[in-house]
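All protein chains but one are shown in place.
Now for chain A:
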Amino acid sequence: MSTPTGAGRLDLPGTPIFDGDTSRRGFRMNKLFMSLRDAAARERFLADEAAYCREFRLSAEQEQAVLARDWQAMIDLGGSIFYVYKLAMMDGRSMQYLGGVFTGMGEDDFLAAMRAGGRRDG
């Protein structure tokens, strides 16, 4: 429970907490993700992803994470899973695919674990 990033911040293993610090860090990137709800915006994004990232003033690391589809880095750099998911949807990726990435299990094993009743602690 002792982190330098602010009072009350939770520290639960394997559990990103989308708190104020995180949201501030990811603000512009999350805005970019939200903009992808619009078909015209998706077209512009796909035409020149780097330019689109600069338009939203992403940090260099965030831009790199987006271009490389480094989903874990997007979360680490302040992405909210509900916003990051907009980009995943655009790519035709499911929440089970993302679960496979975050856990390192891969999509098939993750899906099998969910169908078997989900994952447990410990």
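Convention: contacts are C-beta pairs under 8 Å (C-beta built on N, C-alpha and C of every residue); 3 or more make two chains touch, one makes a residue touch a chain; residues count from 1.
Everything below uses one rule, namely that contacts and distances are computed from a predicted model.
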Omitted chain, identified by the protein name its UniProt record gives, among "[NiFe] hydrogenase diaphorase moiety large subunit", "ABC-2 type transport system ATP-binding protein", "Acylaldehyde oxidase" or "Protocatechuate 3,4-dioxygenase": "Protocatechuate 3,4-dioxygenase"
Touching residues on chain A - with respect to the absent chain: 8, 10, 12-20, 23, 27, 30-31, 33-34, 36-38, 42, 75, 80-83, 86, 89-90, 94-96, 98-99, 102-104, 110, 113-115, 117-121
